[in-house]
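Complex shown without one protein chain; remaining protein chains in place.
Right after this comes subunit A.
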Amino acid sequence: MILRNVAIRHGRSALAAPLRRSFLRSMTTDTLTHETDALSHSVHNHLKETHSIEASINQLNLTKTFVPPSDAGESLDSIKTDYDSQQRLNKRTGKLGSAVEKGYVPDALVRNPPKPADVTLELLMASQSHLGHSTSLWNPANQRYIFGIRQGIHIISLEETAAHLRRAAKVVEGVAYHGGLILFVGTRAGQGPAIVKAARLSKGCHLFEKWIPGSITNGDQILARCDIKVVDKDDVDITSGFEDKIGDWKALKPDLVVCMNPLENYIMLHECGLNNIPTIGVIDTDADPTWVTYPIPANDDSLRCIQVIAGVLGRAGQEGQGRRLEAAKTGHITWLPPPGLGSPETAEDKKAAANKVRRGPPTADEIAAEQSRGKSSKQEMDDVDGEL
């Protein structure tokens, strides 16, 4: 249809346009009739051709519903119909034509973050994780992570980055597997979406605004109004039976903190240190790697690098949570309830919650197995605690 419009418009303009003066001058009176005949013939042919093209296009039924835009004032309805028809057209003709190569999609890393297995040196380099700071700004503690100097800035060794990132992914996965609470922190401008995505994947918490000092050391004051809930082994909410205990329960503390910009969050890392909370941090060449438990030497100024790291750790957490729920389905519980929480207050509540947990009555074998598992899981927890 568009093609037809173009052809008709051009045909019309070709007909309407005055002949060039030089062309007229070159023509004598006797040749003039021949020339005009030839011209009219060619125009006729041209029109015929456009008609045939139009007919063949209309046969395709691709553009039957398309109405060419008119100048006579667009009403709201026309905008809606235009939009709908455009959507239909895109849907039908989107696959036609040449294949477009992959372009740069700014939020691709946030929408579909890479897995720990996808971490390659190429990916890290493409996301600019090797660029450090000016050599004059370095912290000598990072010497072991530095590959060399180029154009006055330190280049971080990508092998170190990849190794440390994989190790951190293992830690995140382990904490998620053991039912820990993971907090992702990235308070620089633009880090929010990646942080939120990572927290959503790993069922953790996110923080993309300022860390309120004392949220861990003085949490009972600062987080007093923030609600907590009780979940069972399958992460299903237990709605009744714990109201009183939740009411005067202390504020929660994270079991692992992942910090994308340790330089700005010293207070938070210090609080984590005071409470024996392990931390993972992106350490640029000007940061102090001893502030965090598990450093990841990388460029913390690049949003793409942060998106890769947050994405990888988020995916690792997702994997850990998935494994934990899988294990819980088979009756293997990888965590221990917090001391003092106990069981629901009334027997009915307990029964209601227990019905959710277990469908049939447990056999003696199951109980024994569970007990041994409980012991082993406690052992594992201790190991993890010690390790962290």
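We take it that contacts are C-beta pairs under 8 Å (C-beta built on N, C-alpha and C of every residue); 3 or more make two chains touch, one makes a residue touch a chain; residues count from 1.
As a convention for this text, contacts and distances are computed from a predicted model.
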{"item": "Per UniProt, the name of the complex member that is left out, chosen from \"Methyltransferase type 11 domain-containing protein\", \"UV-stimulated scaffold protein A C-terminal domain-containing protein\", \"Small ribosomal subunit protein uS9m\" or \"WD40 repeat-like protein\"", "value": "\"Small ribosomal subunit protein uS9m\""}
{"item": "Selected residue (touches chain absent from view) among A:158, A:238, A:282 or A:296", "value": "A:238"}
{"item": "Contact partner of the left-out chain, one of A:132, A:174 or A:204", "value": "A:204"}
{"item": "Given A:89, A:121, A:153 or A:222, the one touching the chain that is not displayed", "value": "A:222"}
{"item": "Absent chain, residues of subunit A that touch it", "value": "76-77, 79-80, 83, 179, 181, 183, 196, 199-200, 204-207, 209, 211-212, 215, 222-223, 225-233, 238, 242, 246, 249, 252, 254, 333, 335-338, 341-344, 350, 353-354, 357, 367, 370-371, 374, 379, 382-383, 385-387"}
